[in-house]
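The structure appears below as structure tokens.
Just one protein chain is left out here, and the rest sit where they should.
Order of writing sets the labels: A and B. Residues in every chain begin at 1.
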Amino acid sequence: MKRRIPLTLTLVLGIVMMIQFFIPHQFSQDFKNTALEWLRVIGGFAFIIGLASFITHHYTKIKHKKEGWAYSPIALGALVVMAVVGLIGRSPNMNWIPVTVQGQQISVFTYLFSNFFTHMMIPLGATMFSVLAFYIASAAYRSFRAKSLVSILLLVAAFVIMLAIIFYNVLPLGDLGEWLLSVPNMAAKRGILLGASLGGIATSLKIILGIERGYLGGTK
Amino acid sequence: MFFLLLPFLLTQAEVVSPPERSYDPGMDVAVLAGEVDTLQAMLTQVTGNQVEDLEAHMSSMFTRVYTIDSILKVLMEPEELIVEEIQPPANVKVEDVRNDVGNQLVLRWNLSPDDSLLDGYVLYRAVEGKQEFKQIQVLPPGADSTNDNNDLLARMIEYGRDEIASLRRNLPRAKRALPKLKQDAAKFPQADSLVPGIKNNLVAIILGYRRNTVRQFELDMETAKRNAERVQIKIDSLRGEITAEQTEVFTEHVNALASGMVDLQSMVQEDLPPGAAELEALAEETSKLRAKIQGTTVYRVQKLEADLANLEAEIASLESMIANIAFIEEADLEEYAKSRTERMQGLIEDSEGKLLKNRLSYRYKVVAVRGDLQAPSELSAAASPSAQLFHTQRINVLVAMIFFFSLVTFFISQAKRGKNLFLRKIAGLEAIDEAVGRATEMGRPILFVPGLSTIGDIATIAALNILQGIAKKAAQYDTPIIVPNRDPIVYTVAREIVKEAYSDAGRPDAFNPDSVFFITTSQFAYVAAVNGIMLREKPAANFFLGMFWAESLLLAETGNISGAIQIAGTDASAQLPFFITACDYTIIGEELYAASAYLSREPNLVGTIKGQDWGKATIAGLLIVLTVLAMFGIEFAVKLLTTV
Partner (left out) sequence: MKKWVPTVIFLAVAVVLIVLAIVFLPVSKSVWVWIAALLTLAIFSILYRDNPIYRIAEHIFVGLSLGYGLAMIWHLALWQIALRPLFVEGRFILIIPIAIGLLYFTRLIPKVSWLVRIPISIALGLGSGIAIPLIFQATIFEQTKASLVLPEMFAPGNPWPGIWAIILIIGIVTTLAYFFFSRKEKSVLSPVSKVGIIFIMLGFGATFGLTVMSRVSLLIGRVQFLLREWLGIIAQ
């Protein structure tokens, strides 16, 4: 039963949704819309599980004084502060403890929430993202030492594109760059996409038919 | 040469936009001034073979002058065209729209011969057998087809319901807030009586449930006052620049812009032979034009004065709003809410009466309208909307699905019958054992990142399938495995998989529940944490399998720095180049989906792979065959692949 119920659900819902695609009638559209809405509702609850895992993970760290346990209170603290500020501050018509910012009266929770977001989360994310510029340089450097023929091809194509962009009005590489992007790049992308689509369809089919059941977690 | 042309191309783009009612010659004049500047700059560097280009520019500029001229003409004296009779549109045809949910008809008709004179067309509809025609749509001249459906009506009904609901919700709140608002308003000088025009506005604002109405008005007023001050300063400074001469030039310009431009225009009409002398003459003309244009400071002052007047009016109206709050009573709120609710109820009923219904039959007429003149078309034949149970334009998808499913089923049965199906070597998957082995030798952990997507992404499922095998080996060798997750559901599944792998390996006690954990749903926060793990725990083997976005290189390069052996796999083709440069082995695209078959060799799975191979062969074959057909002009080739 522990396996049969989930597998049956997947089988039935999968087949129903495949048939739904071919029925333009209203009842079929309504069914799909309801299904998608419910899916969003269901998905919302999964987040709590993640939250529980996060809290347990850090709590155990602190409890057993594992390496780096001293940082866990920081993470937990940031979580609690942001959650409280966000849960209250994002409510509509929120007006608790008003402060005046640029002539507007807003709740201190809303104020903190928006500032935590724009002056902490955004710069943190943007900086993490921009570290890529350094990494991409070191990755490019490594491919300089390319050994095989195929990796030399990759390197040459990359350099043609970079030069074409940097010296777009100096070097006559624009057309070659354009060609690399619209012919070999497009061909590779489409080839991979077509293959991966078939792989995706086959995997979906295996899931619906219950052949692929790794997602149930293990084999029992 | 192209770059020289650029400024012209840019300004030419504006000519295309149709003149609006609030046409502002001042704007065009400013643009013209810029053009003249460019032109003059160019004239100084004319060389022989540029003359032709320049002439083309000149003539394009004159086209523009002509446009401005004609617009000005229309503005100054609109043509009175007296029309006594108009012809109706003809041949109205109605059809059901196929492959839809129903409640939709498509109409086509021939335009009225007088189309260019019309204000537009009005569409009427009646249920078959009934005389009562309802107005459905109003369309602009030139429209010769339309869809009649319930989209707009449904939105109207929804809007009406929303408004009624919000009135019901806000009325008690607004009543409660009213005394406080009156108190706030009392700080301002009171008006003598309620200004009738303002009352409804004000009641609507309060009922829109703004508890801080007075404060909001005050803030708006402050802003308006600040802006007014700025405008005043600007006006003062501009006035300092204006001379009597400029005023004169400006007046002359506005009045005689048209005539001045006609002069230029006539010059174009005289066939100019190419030559420097003529160009210089043109340049002289343009510089005259420029002198006129420079007079526009006066024009700017006039505009700013109008702005200032508007701002002052706004401040006055805000003040009277505040003052009038004192006169608003609870009864006003109630009355307004009641009348508004009734109106919305009316709107809803009216819209519901107009809804198209499946299986009912409808007739249409299209009426051409100009002012009071109306010319109705003949009645259309009756048609009724219907919903379809099968989408006829998706048959090709159905056929493809059935074909592919049969392929897969066939090869699965082949594989089950014990036929040995060969699979080629996939280096990335072969290397998994090596990587796990190395981690064991070095006594360091294995890191497994199951992508950053949800369980709904098939790449994630493929990654979790591989995790099964890796976790089992890790359990056998007693090598710790770390699985950080970004998606909570993926976390749940990954945890079960690892846990069961340990019990399968016969050592359920060795499973560390803290080794599979959830970090956060934010992309870069997750990456920051995983990078931290890589640098601190120094895993000997990193697996990045599943769906990745921009973070691919952040992860792979950090892993590279920490010296781990790395195996990555994804079907995100934009990320593959980064994995290829930074990882030891990369599983590309479809290879990821082949993994579960490759590792387990289970006949069901291997059979599916074989089916996929034949699927690819079919696509490649179709590409070639259909291209050949298309080259022979057989349109069927393209149609075969068209779906809706």
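What we mean here is this: a residue touches a chain if its C-beta (ideal position, glycine included) is under 8 Å from a C-beta of that chain, and two chains touch if they have at least 3 such contacts.
Here the structure is a predicted model, which is why all the values come from computation and not from measurement.
Considering the entire complex, the omitted chain makes contact with A, B.
The hidden chain makes contact, of the residues B:Ile489, B:Ala540 or B:Ala568, with B:Ile489.
For subunit A, the residues touching the chain absent from view are 2-3, 5-7, 9-18, 20-22, 32, 35-52, 54, 68, 71-72, 74-87, 89-91, 113, 115-134, 136, 140, 150-151, 153-162, 165-166, 177, 179-195, 197-198, 200-201, 204-205, 207-208, 215-217.
Interface with the hidden chain, as seen from subunit B, comprises residues 394, 396-397, 400-401, 421-424, 426, 455-456, 458, 461, 489, 492-493, 519-522, 524-526, 528-529, 531-532, 535-536, 573-574, 576-578, 580-581, 588-591, 594, 598, 609-610, 612-613, 616-617, 619-620, 622-624, 626-627, 630-631, 633, 637-638, 641-643.
Methods note: only the chains that are shown with their structure count from here on.
A separation of 21 Å divides the Cα centre of subunit A from that of subunit B. By the touch criterion stated above, subunit A contacts subunit B in their complex at residues 18, 21-26, 29, 43, 46-51, 53-54, 56-57, 60, 67-68, 93, 95, 103-105, 121, 124-125, 128-129, 131-132, 135-136, 138-140, 142-143, 151, 154, 158, 188-189, 192-196, 198-207, 211-212, 214-220. Considering their complex, residues 99-103, 209, 211-212, 215, 219, 222-223, 387-391, 394, 397-398, 401, 404-405, 408, 455, 458-459, 461-462, 464-465, 467-468, 485, 487-489, 491-493, 495-497, 499-501, 503-504, 514, 517-525, 527-528, 536, 550, 553-554, 557-558, 560, 571, 573, 576-578, 580-582, 588-590, 592-594, 596, 604-605, 608-609, 611-612, 615-616, 619 of subunit B touch subunit A.
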